[in-house]
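Below is the structure I would like to discuss, written out as C-alpha cells.
Removed from the display is one protein chain of the complex; every other protein chain stays in position.
Showing subunit A:
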Amino acid sequence: MLVFGALLLLLGPPAPLEPVPLEPAPLEQPDASVIPDAREPDSPDAPGPAPIEALPLPAQPAGGSEQPLGHDPTPAWVAPPPPELIEPQPIVEPPTRPRRTKRCLPEVDPCMRVMSSRLLLAGLGAISAGASVFLIFQAGDRNRIGDPAMAIAGAGVIAVGAASIGGIVGVLGDDGPALPDRITPPTFGLSVGLGGSDHTDETVPYTLAGSFAPTWSFPRESGRLRLIGSVGGNLGDQVERDPRPQTSNDDGTFGSGLARRGWRFDLGLDLAVRLPYPLSQRRPAWLGQFELRYKPMVFFARDALALGDEPRVSQRVALTPLNWGLRWHLSPRQRFTFYLGPRWDLNGYGEPGGVAPGQPTAAPIYSESWFDLDLPIRKFASAGRPAVVGQYTVGYVHSRFYGAGMNLGSVVGFLGQVVTQFAIRVRPLGSPIAYQLELGARVGGGLNPFVRVGLVLPNLGDAKS
C-alpha cells in the first residue's frame, strides 16, 4: 500500500502546459493580499509555466540591423549582392515543464507544491518513525525512550500514510482547490458507540455521548478558538462472568464476576493560529500553510463497579495542559496535524461516597496525529441539491485513557489507539445550519465502531455567517 502510494506520488498530478486563470483564494487559504507575487520572474523558484522573459526570442532577420550604413567599413564595390528577401520564421520552443516537485497545484493561488509537501512529509514521517523504532531497540527500555519514541513513531506512520493516501487521491484528481464548507467538529453532536458481547450471559452496553464544539473565528482568517467537550456514558451495565467451573451456579451457568457502569466527560480548548505563508518571504518554498495549535484538555472517567459483591468507584482524571501542536495543509484538501504534551493523572478510588481523588502524578506522554482528507461529493452538488462534502480521517492517539491500546506482537502496553472515520456534511441551499454524520471506529484491543450525528452552526465572529 505504501509502496504503491509512493509510486503514485512520483507520478504526481499532471501539470498544465498553459497558464490557467486564477481563482479567488480558497476558503482555508490565507488572505492573498498578504502573499507576495508568486510568479516573480527573477525568482529561481517561480512556479508554473516559464515566464515570457525566459522564452527564446524569435530570430532577427539578417537585414534587420539597426546600425547606420555610414559606419560600414566594407567598400561598396566589394559589397555582396543584396540577398533575397526571406520571410523570417520565428522559432517557438514549447514551454518548459518544471520538475514535478516545483509545480504548483493548478487553480490554486497562492502556489502549493503538493508533491514536495507530501515527499517531505513522507520523508520526515519515515525518518521519525524509523529513528524512534531504532532508538527503542537500540537505546532499549533501560534508557526510558519508549514513551516519547512510541508517540513519535505513531505520528511518523500516520505521516507516511497521509502522504501515500494523499498522493493516490491527488493522482485521481481531487487535490484542490479547497472545498467550501469543509468538515469540522459539529457544534452540537450526539454519538453512539456500539456494544454487544459474543459471550453468553455477558453484556457490553452501548454508549451514548453528547458533544459540543462552538468556534470563534479570528479576524482575517488568522485562526480560530474552539471550545471542545463531550459528556456521555454507558447505556446499561457491563456484566462479566466468572468462568471458573468450581464457582458456577447450580444450573451450570457462570456466576457474576464483575458489573460496571461508567460515564465520561472531556473538556478543552483548541486554538489554531495561522503562521505566515510562505514562511520564508525571501525564498518561499510553497509547501503549504502551517498552523500553530494549542489544545489543553481535561479528561474525566468515573466507573461504578461491583467487584464480586463489593461496590467500588474508580475515578480518573487526566490533564494535558501543555498540549501543543502543528497543522500542515499539505494541499487545499489534505491536512496533517500533530499534538504532543505531558500528561498528569489524578487517580481516585474507593467505596461509594468515599472516593479520595488522588494527587497529580506524571503519566505517559499524550499525543495525537491526524490526517484529514476532504472529499467532494460532486454528484449531489452538481445537481443543484444541497451542498454535500465528505471527509476521511485517520489518526493515532497515544493514550489508553478511554480504551484499550493496540498490541502488536510483543509490543504490548506501549501503543495507543488508531481512530478512523468518514464524515459527511449536508448543507441545504442557503442554510446557515448544516447536518453532519460521522461513521468511524477506534482500533485497539478490538474494533470499536461509533456513529455521530451533529448540527453545524456558523462560527462566532465569522463575517460570512
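Before moving on, here are some points about what is shown:
Basically, a residue touches a chain if its C-beta (ideal position, glycine included) is under 8 Å from a C-beta of that chain, and two chains touch if they have at least 3 such contacts; residues count from 1.
Note that in this section contacts and distances are computed from a predicted model.
You can't see one chain of this complex, but its UniProt record names it "Metallophosphoesterase", from the set "Aspartate carbamoyltransferase regulatory chain, allosteric domain", "Sulphur oxidation protein SoxZ domain-containing protein", "Metallophosphoesterase" or "Xylose transport system permease protein XylH".
Only one of the listed residues, A:R241, A:R427 or A:R442, touches the absent chain: A:R241.
Here the missing chain is touched by one residue of A:I365, A:A434 or A:V456, and it is A:I365.
Of the candidate positions A:P110, A:G146, A:G232 or A:G288, contact with the hidden chain is made by A:G146.
In the full complex, subunit A contacts the hidden chain through residues 136-150, 196-202, 240-247, 254, 256-258, 301, 303, 305-308, 310, 312, 314, 316, 345-351, 355-365, 400-401, 403-407, 410, 412-414, 444-445.
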